[in-house]
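Supplied in structure tokens, the structure appears directly below.
A protein chain is absent from this complex, but the other protein chains hold their places.
Entry: subunit A
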Amino acid sequence: MIEIESVTKSYGDVRVLDDVSLTIPTGGITSLVGANGAGKSTLLSVAARLVPADGGRVRVDGMDVATAPGPVLARRLGVLRQENAMSVRLTVRELVAFGRFPHSGGRLTAEDHRLVDEAMAWFELGPLADRHLDQLSGGQRQRAYVAMVMCQGTDHVLLDEPLNNLDMRHAVQMMRMLRGMADELGRTVVLVVHDVNVASCYSDRIVAMREGRLVAEGPTAELMTPELLRKVFDVEVEVHELAGRRIGVPWS
């Protein structure tokens, strides 16, 4: 469980998070949606202690992320940012193996190797294991990064725009894999998602933000309404039921 209590954050004069309080329950997929600059990524970064909050606090399994020891927290919570350009040259296997660092501190055990292989298999990276990251396509690279976070074996997984760089096929594949992580492995997955329909089709809960504030949160079906989407995105959106899913259509 992730408890966010009246978190505020400003960059200079701009208030990017304004008194956000939110509880993300254990299990399932929660998607953060909102327009550009709504504060989704910042909220995710604060929750993952990548960015310090100006006020308020975030607790993961009861631990305050600002004060909990890094290695302890890293066994409970994994995070992937949107930009992951690295100046070092790694193979896929080396990158994924870093996911075991919080557990083994750089000396991999046989169990670690098994988990690395498992994570690579889960994201269909087996044939690419010994390729360098700079020899992969954007989509393959993205899968490798997510595989690293999965390999970390944390109950909570926070991903900022995991569908970045992915074409339709790989986006669907990625969402299925994340769905599997939540359903089969019992992980709590929190995503920042650009496309509200992806959030609608694959997540259990939606958290909607606008201008640094929380607009609404709840089960996906309840939030996929024209009124709420207009409020969040400032644009008229029709919501249609297609094959049991609610799809927003803004192009009218």
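Quick notes on this one:
The rule is short, and it goes like this: a residue touches a chain if its C-beta (ideal position, glycine included) is under 8 Å from a C-beta of that chain, and two chains touch if they have at least 3 such contacts; residues count from 1.
Following the convention adopted for this analysis, contacts and distances are computed from a predicted model.
Only one of "Apea-like HEPN domain-containing protein", "Iron complex transport system permease protein", "Xanthine dehydrogenase small subunit" or "Cation acetate symporter" fits the UniProt record of the hidden chain, and that name is "Iron complex transport system permease protein".
Here one chain is not drawn; of A:R107, A:R169 or A:H240, the residue touching it is A:R107. Touching the missing chain, out of A:M1, A:M63, A:L90 or A:V215, is residue A:L90. In the full complex, subunit A touches the hidden chain at residues 48-50, 52, 69-75, 78-81, 84-91, 93-94, 98-99, 101-102, 105-107, 129-131, 134-135, 149, 152.
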